[in-house]
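One protein chain omitted, others in place.
And then chain A:
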Amino acid sequence: MSEGDLAVMKPETMKSYIWLQTADGSIQQVEQEVAMFCPMICQEVIQKGVGSSKNHAISLPQRVNPAMFSLILDYCRFHQLPGRSNKERKTYDERFIRMDTKRLCELTSAADSLQLKPLVDLTSRALARIIEGKTPEEIREIFHLPDDLTEEEKLEPLKNTMDDPRIRLLNRLYAKKRKELKERERLKNVEVEEHVDERSVDDLLSFINGRDPKVVKMSKGKKKKKKKKDQKIVSSNDIHDKESHDLYSKQQCVEETGSSMREVPNLPSAEDDISTPKAGSEDEDIDDEIDPAMRELLDREVEDFAQRLNSNWVRSLGKERRPVHFSINGNGTTRRHTGQSP
């Protein structure tokens, strides 16, 4: 070979390139190892054998415009090198991701269509960080979203929850529980000794969890320093709801007691025994479309709760007290909480 020939055959021409065509029609060639970093391109090359020449350039998806593609190539070029440390990669990513929101969205879209998962994850996290903690107005402004929902529609998510039969059932359960608690409180107020009452609450809770309360072993031995979180002590100003363990500080569901005021504060009929919930009760709100498994699950929970509530109550209160029976099928004591959502 002549020297001239050898000069032409430089090592660079030996390097492989992949031919790619972006959505606007322009064609470019990219070093193979860089382009193959994108799974979509990799797939096209291997499965369809395209990309090896200008005539057979791989058509990139619509969402990949030239500007975004150039960015993505930069990303691939950096990351495809195996020798980089994790720290280097992280620093690069942090700098790479700094761009205006519009471009960030475009980049996310482009990376997604090329199936470049690491970049998709990176951009998704960046977008999530932008959205987090902002008000809807702020988000609309950042992303130029039209404020095209009516006020009525905006309340829909909360209203819709009322239509869900399971949620209605749940509301009923909560109403019942609140009523029961209120009832207990009412009776407790009649009592002389407050301590006895608290004890029964203890029994109640631990009984729910399936153990005899006397045997509960608290963490033994030396008091260990709390290493982790700070415990915020919420000052309690409402001692109505005493259901929690007496070892806890008396922070209670203030809100719960508040809303229980809206309930019909009838005494559940004493004659009703604990019974397995019937499918059709007098409450017209119950409908049969509730998923039976869900209903069964919830019913079982409430039934257990009610049973234990009852038996414990009887036990700990003593002979003089007339046992109060709590029924699951209330007598029209529950109602829809249309006014409850903020």
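Basically, a contact is a pair of C-beta atoms (placed from the backbone, for glycine too) under 8 Å apart; a residue touches a chain by one contact, two chains touch by 3 or more; residues count from 1.
We take it that contacts and distances are computed from a predicted model.
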"F-box domain", "Regulator of G-protein signaling 6", "NADH-ubiquinone oxidoreductase chain 6" or "Glutathione S-transferase" - which is the UniProt name of the missing chain: "F-box domain"
Candidates A:Ile27, A:Met99 or A:Leu145 - the one touching the absent chain: A:Leu145
Hidden-chain contact residue, picked from the options A:Gly25, A:Gly49 or A:Gly133: A:Gly133
Sites on chain A contacted by the missing partner chain, in the whole complex: 101-102, 105-106, 108-109, 112, 120, 124-125, 127-128, 131-136, 139-140, 143-149, 153-154, 156-157, 160-161, 164, 166-167, 170, 174, 177, 205-206, 208-211, 216-222, 224, 226-229, 231, 233-234, 243-245, 247-253, 255-256, 258-259, 293-294, 297-298, 301, 305, 340-342
